[in-house]
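Note that one protein chain is taken out, while the other chains of the complex remain in position.
Per-chain numbering from 1; labels A and B assigned in written order.
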Amino acid sequence: MFLLLILVLAPALTACLLLFFAPPERACWRLALATSILVAVGALRLLAEPRPRLLFDYRFTPIVSLAFVMDAVGLLFSLVASCLWFFTIIYSHGYMKHEGRIRSYLAFLILSLGITNGIALAGNLVTLFFFYEALTLSTFPLVIHRRTPEAMRAGIVYLAYNLIGATLVLLAIATLAGRVHKVDFIYGGIIPPGLFTRAELVRLVVLFVAGFGVKAAVIPLHHWLPRAMVAPTPVSALLHAVAVVNAGVFGLLRVSAYVLGRETLNAFNLAPLLRWPMVVTIILGSIWAFRQDDLKRRLAYSTISQLAYMGLGASFLTSGGWTAALLHFFNHALLKITLFFCAGNLAVGSGKTKVSELLGVGFHQPWTMGAFAVASLGMIGLPPANGFLSKWYLGLGALEAGKPGFLAVVLISALLNAGYFLPILFAAFRSRPTSPPSLSEPPLTMLVPTLVLALSCLVFFFWPHLPLHLSSWSEGGA
Amino acid sequence: MRITLLPLVIIVAPVITGLLTLLVPWSEERKARFSLFVHAFLLAALLALFPAVHAGRSLAYKLAPLFPPYGLSLRVDALSFLVTLVVAFIWFLSSLYALEYMRHEHHIARYWAFSNFTLSGCLGVAFAGDLFSFFVFFEFMSLISYMLVIHTETPAAFRAGVKYLYLGIIGGLFLLYAVIATYDLAGTLAFDALRSFTFPDYGLYSFSIFLSYVVGFGIKAGMVPLHFWLPDAHPVAPSPASALLSGVLLKMGAYGMARVFLDVFGLSYLATSGWAEIVAVLAGISIIFGSLVAIVQDDLKRRLAYSSISQMGYILLGLSLLTPAALYGAVLHILNHALMKSGLFLAAGAVMYRTGRHKVSELDNIGRTMPRTMLAFTITALAMVGIPPLGGFISKWYLGLGAVVGGRPVFLFFLLLSSFLNALYYLPIVTRAFFNRAACPFAAFQVLPPEEAGPTSLGTELPPLPPRPLAPELPPAMLFPIVSLAAGTLFSGLYPMSPPFSLAADVVKAYFGG
Partner (left out) sequence: MTTHLVVLPILVLLVAALILPLVREPRRASLIGVSALAAAFLLWLALAFLVMRQGAISYHLGGWPPPVGIEVIADKLAVFFGLTVFLVAIPTAVFAGVDMPAEAPEPALSSFWTLYLLLVLSLLGLAQAGDLFNMYVFLEISSLAACALVAVVNRPANVEAAFKYLLLSTVGSGCVLLAIALLYMITGQLNLAFLARELEHQAPLYPKNVIGAGTFLLVGLGVKAAIFPLHTWLPDAHASAPSPASALLSGLVVKVYVVVMVRIVWGTLGRAFFTLLPFKSVLLLLATISIFLASILAMAQTDLKRMLAYSTVAQMGYIFLGLAAGSRTAFAGAILHIFNHALLKGALFLAAGAVIWRTGRRRLAELVGVGHTCPLTLSFFAIAALGMVGIPGTSGFVSKWFLLVGMLQQSSPLLAWVVLISSLLNAAYYFPVIILGFFGHGTDNELRFHLDRIPPELLLPAGSLALVSLFFGLWPSFPLHLAQDIAHDFFL
């Protein structure tokens, strides 16, 4: 209970403090940093109490309550978010030197941390929905932070898409509440057999997939994501590669395993409704990534494609697939944030934002490009980076489900990933300059988090015990 | 120290060496010598394993916490020991050679570091006890060796490197599918366990797995039609690295194929299903194709690269004929070809080092300037052609025997034809080197200098190398490996039953039962 206060409320309070009392800038940084450390420690502390249990419950009506639960999946999300937020604050310190309005940036950033933890620890659909909508609102000021016309447009698109998605989710939740009279998360699903006809279930699944699919950037609801790249890079890194999009995927995971449940999905053959949009997203996302010259946009499309891996894994309805989904949830967050941090390093260190400008930049920024190389390996799915294990389990899940064709999809997508990441590396390390190159790496506050995260991608290949343990626990072990 | 820990040490030592080379600020000379020392140590450590292997014990080692969920699993049996021996021996000689050769190149430390990493990858592949560890090391090896290919950083090197890398990744994806599917069907990935597992049927799923293995390993082994990265990649690397690539890394592809045939699917299953025919046919095509195209290559290293394609075809053919004699021939040829091809590449490198010449048409009378080198070259080339009493003859003999015994005499014909073609492209070099062009009895098959001939090669020609300061004499560090390898081929031909060549017999015994 106390930990809940730390994880959810402390960030909110800090944000209010920053907004209303306008402390000087240095104090703002210290406050933000302290809060993120506190939250990270709190999340790690939760790890030490491995029992799924109810943390807090307040009932409005017999059906609707505000409930927080600590279970494996939520813990995974909370850990990822809390720890990565810490790195982002440090990174922001270096990056935001060139931007203005630090105080509101930090306030909304920290607020979003608390809300993300709320999503992670939500114990039922209504609580999840509450924080889900709140996340859209709290991240909106971050998207439009630069206040350029393009940023404002991106913000409006962001709002519009996300509110529509939330509306669809609300409709689905209301349907459930009205018929099932329960909206809690219980592994295996909460739908009693025989209550819904297949047509009704199809409607429900479509609503959930479309509703959560907006945040999870399922094609064709993904348009907000590339446009949102106009935000400052730490925002893109954290929110649009880790927190917001992961919240969408998290919603899908919760719905598929804890609300609808494997049996219901199996019995009514509903998994294809989830699976095919994921396949389309994987392939099209990778293909569209090729065409992007702007580096952050290329990463955005890569994110779109990779998120669908997680949905695909969950849709196999097997233990291997579920493990793959959770494992990639963890791995992709690390990999993508590394890549985005590298993009930010390139922008600040060499002023380069487009792929076509990156010729030879590897000699001016070897550490950054080294981290980029490691993370690219992970995205392609090659050992010794952690992304390999996600692909392994994904393939295993596909085969366990008896659908080898989807394994082919994953492999083709891996090849496509190679196709748009490797040329960046090739270009960066080509054409060695004749004189010893000047090192133009960004300041340490930006470089060190990048390197640490890249290293962690390698480390978690050799010791993926944490996400694996959590995923096996989520299926009813421990 | 428990002897089962030795394989792990052998794999880890080069990695540590490589890291030290990258990070510690020693002089480059010192780093090179340190690597050489480590490679010698590895060879010695391997020899320490030999008694156990020869006694028929199969040493297994499992390191569970690593590579979850399956754990790192290592295993030493006759075949893997043989392959590791090849790796370590060739690597040692190549490192000795590179001690001198690389003095005139850039980025020496980087070369040594990545050479070590690749070595570690190869050793890991060879020692892997289950498909998961195998795959991880295989991918690692394929990726890291890229740095050796592009070492000279010329545009041609980058072009070759791109092809190399992408094909390596594609091959890796096919392998990933195959490995996961194998796990799906068999429930285990350990080679020992897979030997007792039989695939449930001969249907499409099993076939797709087989085909994926073939594609994945075929890319690495340079099997036609997946070979097209090879003629660009091998010549463009520095010569010691070319020796490694052609002499060792190709064999890892063959090794993988061997494991698939012998352990994963099993000889009886393949015999019944007849799928090995596909590999046999493709191997046959490789043999002829590689030889034919080698004839029209003017660049020496490119000629050797195409020759590798052809020779790898021998090995794959031997594997796919599924008879004891053929298997014996294939395994023996892994050994022999490693010796021969490495020797040839090192000699070619020596010629470039001393004279700056890399085209066959420029090699007139070079035997006078570098007699010892060219003598070694001659011996090795004759071994390639298959002239007794050199090693190449023995392996070809058994391959032919296996073809006939297996009821496929047509492959014997292929082998003979290929030997003839080998002569057509090796002997001219020898004769040019020692005799004048005009006096050469093979005048009809001489390669004309490019201005006189029409379009000759199927791939892109390498741009001319920049002029190199000529060395007054070949340093002993470079001569010794070349000569040793030539001697090795001689030894292999004269005493084929002595260790380590006897290990090939052990392998056959293990799978055919005596």
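Descriptive notes on the structure:
Convention: contacts are C-beta pairs under 8 Å (C-beta built on N, C-alpha and C of every residue); 3 or more make two chains touch, one makes a residue touch a chain.
The structure presented is a predicted model; accordingly, all values stated were derived computationally and were not measured.
Touched by the hidden chain within the whole complex are the displayed chains A. In the complete complex, the hidden chain is touched by one of A:L5, A:A34, A:L54 or A:L163, namely A:L163. The residue from A:L38, A:V157, A:A177 or A:I287 that touches the chain not shown here is A:A177. Of the candidate positions A:L13, A:I37 or A:L137, contact with the unshown chain belongs to A:L137. Residue-wise, the contact with the chain that is not shown comes from A:V126, picked out of A:L31, A:I110, A:V126 or A:L260. Although one chain is not displayed, subunit A still touches it through residues 19-22, 60-61, 64, 100-101, 103-104, 126, 129-130, 133-134, 137, 141, 144, 147, 152, 155, 159, 163-164, 167, 170-171, 174-175, 177-179, 203.
The working rule: only the chains that are shown with their structure count from here on.
If each chain is reduced to the centroid of its CA atoms, subunit A and subunit B end up 44 Å from each other. Within the complex formed with subunit A, the subunit B residues making contact are 65-69, 135-136, 139-140, 143, 153, 158, 162, 165-166, 169-170, 172-174, 176-177, 180-181, 183-184, 205, 208.
Chain contact summary for the complex, subunit A toward subunit B: residues 377, 380-384, 388, 391-392, 395-396, 399-400, 404, 407-408, 411-412, 414-415, 418, 422, 426, 430, 432, 462-465, 468.
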